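For reference, the structure I am asking about is given below.
The other protein chains are all here in position, but one chain of the complex has been omitted.
Moving on to chain A:
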């Protein structure tokens, strides 16, 4: 694997997200956004890399490293810590703030300027005291949901000042992360080690389903869904473990794998090669989980396909056969040495970026995946 290029950015990075590539575009995106945390002044910043160009793989290693170094496009001060962020559209970024609000920013690519266009104040609070808004997810360009330490879920629509809907008692604990499963189905993970599915069409605050990981109730910190099979979900726990869920199973829906030595802050499936997933942790490590060997016995068709496979392949997802063949799972550590916590990662094309508490952004060119 290529040597990661490291950039010191003078801010602890809490979240990193690639800008989605435009629809029908084959060219991978070269722009990503980062949010910082825990400083007196926190920032939302936009960066650009050149290394996404397919021709760059022919470059000598030194040049490739220089190409991979992100260049700051623009930045803006952010009230409170950036707890989570996501791109709503090509140019709109929503950030979840520790002040309990959600802020929508617009990035003008031709002016290289980013500014706040809308703020939903005090979405999350309890007994009058603001609670950090911890998670944000979008579905399409007109639906944004947020979750907070108050256990509330707010449904927002850009342009509308009031929340479309608030699920007041969605959770008794802190919601740590969330994602849309389908159009109206939101998946959340909480500090009590539970995974919940909310059906936004139902007129109730109670989740349609609750899954619990273990009897220890280790907090679940992050979640990502399989890009092709929405019933396959990966979560990372405070104990550093990785759990793969099959949401169609009511009994024994998951396989837990011991992984990092401490809190797993983010887990991401590779968007196009979903047999690969990536995790990062408080212990300062960033791991590549290669599940491609798992497929060979179970599902031959998926291996050749590689690209997003919208059809359900039945029980033949490589990640669901883990229990039987976990020794075929190959795990590699990506960063050269362990330092302070790695908080966040994201993948686009052949490039992985991650942000750390040692105020660095690492850019890694992934090897050719199959």
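Some observations on this one:
The working rule: contacts are C-beta pairs under 8 Å (C-beta built on N, C-alpha and C of every residue); 3 or more make two chains touch, one makes a residue touch a chain; residues count from 1.
One rule holds for everything that comes next: contacts and distances are computed from a predicted model.
According to UniProt, the chain absent from the figure is "Nuclear pore complex protein Nup85", selected among "GPI transamidase component PIG-T", "Glutamyl-tRNA(Gln) amidotransferase subunit C, mitochondrial", "CTLH domain-containing protein" or "Nuclear pore complex protein Nup85".
From the options A:29, A:101 or A:134, the residue with contact to the unseen chain in the full assembly is A:134. Only one of A:194, A:243 or A:279 touches the chain withheld from this view, namely A:194.
The missing chain, though absent from the display, is touched by one residue of A:149, A:224 or A:346; that residue is A:149. On the side of chain A, touch with the chain left out of the figure occurs at residues 8, 10-12, 14, 37-40, 81, 83, 98, 126-127, 129, 131-132, 134, 149-151, 169, 171-174, 191-192, 194, 196, 206-207, 210, 212, 215-217, 219, 221, 238, 262-263, 282, 337, 339-341, 357-360.
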